[in-house]
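Our next item is subunit A:
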Amino acid sequence: MNGFVWIDIVLFTILAATAVGLARTRQLFAAAMLSGLFSLTSACIFVLQDAVDVAFTEAAVGAGMTTVLFLGTLALTRSREKVTPPRRSIPAALIAIFTGGVLIYASTDMPPFAAADTPVQQHPLTQRFLDDSMTEIGVPNVVTSVLASYRGYDTLGETVVVFTAAIAVLMLLGRGRPATSAEPKPREALPQPIQHDQRVLRVVSKLMLPFILLFALYVQFHGDYGPGGGFQAGVIFASGLILYALVFGLDAARAAVSPAALRRMVPLGVLIYAGVGFATLLLGGAFLDYNVLDAHDPAHGQHLGILLVELGVGITVTAAMLMLFYSFAARGVGR
Partner candidate 1 sequence: MTALFDALMQNPAVALWIAPLIPLAAAASSALLGGRRNLREGITVTAGVISAALAVALWPHAEAGLRVTLWDWLPGLTLAFELEPLGLLFATVASVLWPITSVYAAGYLRGNDEQHQSRFFACFALAIAAAIGIAFSANLITLFICYELLTLSTWPLVTHKGNADARKGGRTYLLILIGTSVGLLLPAIIWTYVLSGTTAFRSGGILAGQAGNATLTVLYALFLFGIGKAALMPFHRWLPAAMVAPTPVSALLHAVAVVKAGVFTVMKVSIYTFGLDTIRSSGAGELMMWVAALTMLTTAAIALTQDNLKARLAYSTISQLAYITLGAALAVKTAVLEGALHIATHAVGKITLFFCAGAIYTAAHKTRVSELDGMGMRMPYTFAAFTLASMSIVGLPPLAGSWDKLLLMEGALDAGFPLMMGVLMLGSLLSLGYLLPIPIRAFFRPAPGAASDDRVITDFPDGDPPPRPVPMQEAPLACVVPLCITAVTCVAMFFLEDRLIAPLARVLEGP
Partner candidate 2 sequence: MIAHLPILQVALPLLAAPLCVLLRSARAAWWIYLLASVAAFGSALLLASSVATHGPLHYAVGNWAPPFGIAYVIDAANAFVLVLVSGIAVATAIYAPRSIAAEIDPQRVYLYYACLCLCLTGLLGIVATGDAFNVFVFLEISSLSSYALIALGKRRQALLAAFRYLVMGTLGGTFVLIGIGLAYAVTGTLNMADLAQRLPALYGNRTLTAAVGFVSVGLAIKAAVFPLHAWLPSAYAEAPSAAGVFLSATGTKVAIYAFLRFAFGIFGAGLVFGHLPMSALILIVGTAAMLAGAAIACYQDDLKRILAWSSVGQIGYIVVGLGLASQQGLSAAFLHISAHALIKGGLFATAGIVALRLGTTRIDALAGLARSAPAVFVALLLGGLGLIGVPLTAGFVSKWALVMALIEADQWAVIAAVLLSSLLALVYVGRIIEVAWFREPPLLADTAQPSTPAPMALAMWGLVGVSLVAGVYAAPLSRAATAAAAALLGTAP
């Protein structure tokens, strides 16, 4: 037993408490905040389990972006829920217990946690990814090389998922007024400019903003060497602009990055990614075979390919996250 176990236990206790609290509270606002806390704590656990990239993403996406979206929705709707009647809770509990039971049953034959001889560690994939990737691709962050090259096609799919969500939300919420308003405006919508007397907030935000954006660029381009990459960078970049919108108002943010530009950037990123795939096809390789991008030095081709697709991811994620925010926020302003 090392010290990690105790950290584990503390974190898991927090997680469980958060989950129970989140299940029990009828204040949706509190539930949303607890959900953010839940994500953040789980990110800590991911760090402990060496999944730094995942932790990074979970913190940015789960704790950050998702919470913003929940709050944005709550601002447009109501924040208390009804009492759950037993006719719903009892079957739900049974299903949950059954599912959990099956998983516990399954876990009894799972390899011991963190053992070195698990099938996962023993599979030839491990050696290929951890040892050979340095020669084949030459990117120290193996997560990046697997993500962008070995399983680059999954990542293309993932980018497309973000793209899908963005256009779906655009289709549902649009950027204009709601067609019918069922009830009068419930309360102040979220992104009004903060009053002038909160000067500290404005100044501090303004100071922080360049650093946030710079950090996002660092994350974007340093993904080869440390944790990070297009997704994380995109979310951070978007968060910076969301902060700007929160403090200075939606209109100011829209003046800085117009929705029209976003509407072009979202597909552009996907196009860049898929375009790399088609380029490799045209150069005579397989789809997304970056080796052919540089006829003389395949490793350089890999670098170039990864750079390009990460750029595509970054553009789409930034634009999509911002667009999501705009859509929710504009819905509130419109009312």
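We take it that contacts are C-beta pairs under 8 Å (C-beta built on N, C-alpha and C of every residue); 3 or more make two chains touch, one makes a residue touch a chain; residues count from 1.
The candidates were selected such that all candidates are chains of the complex that A comes from, given by their letters.
As the structure is a computational prediction, the values presented were derived from the model and not from experiment.
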| item | value |
| --- | --- |
| Interface partner of subunit A in the complex, by touch - 1 or 2 | 2 |
| Residues of subunit A that touch candidate 2 when the two form their complex | 102-103, 105-111, 118-126, 128-129, 149-154, 156-158, 160-161, 163-165, 167-168, 170-172, 174, 263-264, 266-268, 270-271, 274, 277-278, 281, 285-291 |
